[in-house]
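Mind looking over this structure? Questions follow.
The complex appears here without one of its protein chains, the remainder shown in place.
Chain nomenclature is as follows: A and B, assigned in order of appearance, with residue numbering initiated at 1 for each chain independently.
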Amino acid sequence: MKQPAPIHLRLGLALVGMVTFVALLALVWTPYDVTLLEISAKFRPPSPENWLGTDQLGRDVLSLLMAGSVNSLAVAFASVGIGGSIGTALGLLASAKGGWVETTLMRLTDLGFAFPALLFAILLAAAFGPSLSNAIFAIAFINIPIFVRVARSAANQIWTRDFLRAGQAAGQTKWRLTLDHILPNIAAVLIVQATIEFAVAILAEAALSYLGLGAQPPLASWGRMLSQAQTLMYLAPQLAIYPGLCIIITVLGFGLLGDGLRDMTDPRLRQNRRPQSRRRQARP
Amino acid sequence: MTLLRIQGLTRRYPQPRQKLLRARAPLTALDDVSLTLAPGETIGIIGESGSGKSTLARLIMGFERPDAGQIFFDGDDLATLSARALRHRRPDFQMIFQDPFSSLDPRRSVGWSIAQPLRARRARRDSATISQRVANTLERVGLSASDSDRFPHEFSGGQRQRIAIARAIITNPRLLVADEAVSALDVSVRAQILNLLMDLHDETGLAIVFISHDLAVVSSLCDSLLVLRQGRVVEQGNAQGILTRPRHEYTQMLLSAARFSATANTPWLSEQDPQP
Partner (left out) sequence: MIQTKTLTVQIGAAQALRDISLSVSPGQRLGIVGESGSGKSMLGLALMGMLPQEAALLGQITIQGRDMTGANDAAWRALRARQIAMIFQEPMAALNPLRRVGDTVMDPLRQHLGLSQEQALNRAIALFDETGIQDPQAKIAAYPHSLSGGQRQRVLIALALACNPKLLIADEPTTALDAHVARRITDLLVRLSRNRGMALMFISHDLAAVARTVDDLAVMYGGEIVEAGPVAALLSTPRHPYTQGLLAARPPLEPGHLRRRLPVIPGTVPGLADLPPGCRFAGRCPVELPICATTRPPKTQLKNSHTAACHRLTTGTP
């Protein structure tokens, strides 16, 4: 009955695996030092020494892209990690408590959705100066309401199941039940959501860096490479195309992975692939 | 002496608004219900869908609080106990549910689920004692001790209901609330579970509140009956009396709907295990 993993899941895994490998490699080795400027070597075409050529400051483009992938992934990990954890905790709290706690949290969540993320990033930059960590906070902030909603609605569904009633009858506290039953049962949903938000976070980091609100020199960043290449569009279009392609590949990879994971965990979709898996039992 | 005394129990649920400015009258799920249960007694709660029988179960179990009335369990009014004090009393009253597919966490082993009421108690027990009790309880409900490491999806509906019963009796409760506990089971398995409940009752002197829509099932297990209709008590009393002389026409209607006379000639089927 077991079917092979769907094609988009495998493709997503391959792309994400590739990008992650490159980023890990870049931590220990890049072909050239990206902080080394050599103006005399600017705008070199691809060659055996510089596979993708050099940029307007004579830096090796391949090395820049590799170093940039580290920042992209790090920002995505950190922001989705922070925002996801806070959001999930609040969502579980809302679901466990119910009543006015839930109502208040959900209205605050609506407010969070309504607040433009870019505006928040600009505010942060204005107050504390532009930096990669502020970009992380800004992206984490937009993730909080998303995860509050997902965690709460998934948790609410689990709370209606009888085994939680049984846990209550066993004398367990709501906190204990949340840890024992709710979290393990919604983990799949959260992982899927996190994967999808990963793709969004990588785009957001690129956008913020492009606007100069993210990674600051001398840190390499795909978004910053794009923004610098913009003025040179006619002179050296490849400088914009390379980081653009990197962003597309990474976002696509995480997007496919997230979709694939969701298809695997969504019982309705799973049922379509395996008809007649479980018949309804007799009911009064 | 009484174990459970319920007085004037009423529960209303707010209804969603249909008009912006006018709230709808709340739905009265349970209206002024009273009953008493002595230790070791079994009472059947009979009703159709919407009769409030499941609401009664949730109130007795303290999952919800009543809008009016009291539930005295062994002298304490459960409705006024603090959450902490209520948790403390929980080992004494346990519940089994209708759907054996939903009453066990699919991600937890059978042994884990059965031991849950033990772990919840403050008394520090070592894991060897706990697993010993889980093993004993599994055998009491007709499963084997080695089933403890398996997961719910490996069991049939009837076996899962045995697991749920094991979890409910591991603390040696004095009251068991069974809400449609055999309704989802096949006829042949239903008889096994009913027999198991009867055995447990005879061995331990457990009081049972048995809730069901099926009059035949309830009457095979219960000393007294209470018939609910739209949240109100229609008729209550001795099971034998109600079955022989139902007073209320609603009870008569239920009885005639349930009656099914088939005189099956079954010389070789007995209560004993089959002869080889």
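In this section, a contact is a pair of C-beta atoms (placed from the backbone, for glycine too) under 8 Å apart; a residue touches a chain by one contact, two chains touch by 3 or more.
Just so it is clear, the model here is predicted, and its values are computed rather than measured.
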Among B:R11, B:R58, B:R90 or B:R190, the residue in touch with the chain that has been omitted: B:R190
Candidate in contact with the missing chain, chosen from B:T80, B:N136, B:S156 or B:N172: B:S156
Options B:D32, B:E48 or B:D74, residue touching the unrepresented chain: B:E48
Hidden partner chain, residues of subunit B it touches: 48-49, 156-159, 186-192, 194-195, 198, 213-217, 219-223, 239-240, 243-244, 253-255, 257-260, 262-266, 268-271, 273-276
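As a working rule, only the chains that are shown with their structure count from here on.
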Interfacial residue positions of subunit B with respect to subunit A in the complex: 49, 61, 63, 87-88, 90-91, 93-95, 97-99, 101-108, 113, 116-117, 119-121, 157, 164, 167-168, 180, 183-186, 212-214
Residues on subunit A engaged by subunit B in the complex (per definition of touch): 161-163, 165-173, 176, 180-181, 184-185, 281-284
